[in-house]
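One protein chain omitted, others in place.
Coming up: subunit A.
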Amino acid sequence: MSSTQHVLLSPAELAYLHASLSLTPPIRPDGRSPSQFRPLVAETGILPGTNGSARICFADGTEAIVGVKAEVERTRLAHDFDHNTFAAGSRLEGDFVEGSYAADAQVDAENVNEEQRVGDDDWVELTVEIPGYRDDDPGTVFLARMLGEALLADGEFARKLWINRRFHWKLFLDVILISPPLSYPLPLLSLTTHLALLSTRLPRLKSEGDEDPFFDDDWAAAPFIYSRNSSNSSSSSSSTTKDGKTSTTSRPPISLLVMAVGNNIIFDPSKEELAVADVALAVSVGEAPSAAAARGKDAMDVDTTTQDGLQRNLQILSVRTIDPPSRLTPPGVPNATNSAYGAAAVVASAQKQPEARAAESEAVEGVWKAPRGGARARVMAALVLEVLGRGGVADEVMDALDGVDLV
């Protein structure tokens, strides 16, 4: 799956589109503002058999569902070796059970503090399915890697899957695009995954310490993998205090598709807009451990007074450039070199003279030419500001996703 969608636009149309998007402010074909998203339909809990699931349908007709399944898995000993003690070193190959149970280990188990809860990237398996593409298609694999990378970036997510030193949850995320890939599906898949993870619950653990895990059979008692107390923006002051207590992130990251045309940054590009992008970027944004909690109490008071009392501490987890489809668009031909306008001789001579070719690649106003080169530093800086700024795009998207009822 590549981002290159065949767009049936003539070079002249492309040039026109490019020109209008380069204006300040840009004029988008559907009249949106640069940071405005198209409306979407979202619901969670659509697959009753899963631990968490979501469906999102974009306005352009693309639709995705994500199901999350969890299984209990035994943690490999090697892992315990790295992080735990060499005290148990005599039991090299043996199962961890042999050594770790019994009275002395029991005491240990009580001392497991937050630092010892370590996750492993292997604990999450994410597969993407795009209709019409093989699952080992480079595009599909790249998409899966990008989604997974953002998820695992800060190690917090895998830590949530820690049960005890001997067991962990293995999470299987099945990301399925159920419509044909009309546009580059990254934002759709990312948002759906985000929602599915928000609605994911794991059975409540009843056993203690390093015992074989034993779970509550009451599903209603199963806690959400992402604790819910800070996710609701409307409950203001009480949630902030709670926020201060939990130092872990309370929502999964999202990956947004952003494109730049000239100096303009455009969010949620439509298929046509993407066809003229100078640069297309996948930006993954996550919530960092609450800065307020890190800074301490007085700092938090300041925060509480700001805005509506809730402060997201966002950070960019990754930025990836995506090969924009505009690269493969056919270039327009300037009048000067167009033989139809009696310039046949010019063409013929240009073929002979290398300098004439250079002249051809000069940008001619109003003539479409596939973009080259990467993103400019200035664009990147503006992008970061736009995404992370207070009330910025990421904030807005997350607020919107908060509006979805979690089942």
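Before moving on, here are some points about what is shown:
Going forward, contacts are C-beta pairs under 8 Å (C-beta built on N, C-alpha and C of every residue); 3 or more make two chains touch, one makes a residue touch a chain; residues count from 1.
The working rule: contacts and distances are computed from a predicted model.
Think of the chain that is not pictured: of "Signal peptidase subunit 3", "NMDA receptor-regulated protein 1", "Chromosome disjunction protein 3" or "RuvB-like helicase", UniProt labels it "Chromosome disjunction protein 3". Listed residues A:30, A:121, A:135 or A:216: the one in touch with the omitted chain is A:216.
Across the entire complex, the residue among A:25, A:48 or A:132 in touch with the chain not shown is A:48. Only one of A:33, A:207 or A:263 touches the chain withheld from this view, namely A:207. Although one chain is hidden here, its contacts on subunit A can still be listed: residues 36-43, 48-51, 70-72, 97-98, 101-102, 203, 206-220, 222, 396-397, 400-401, 403-405.
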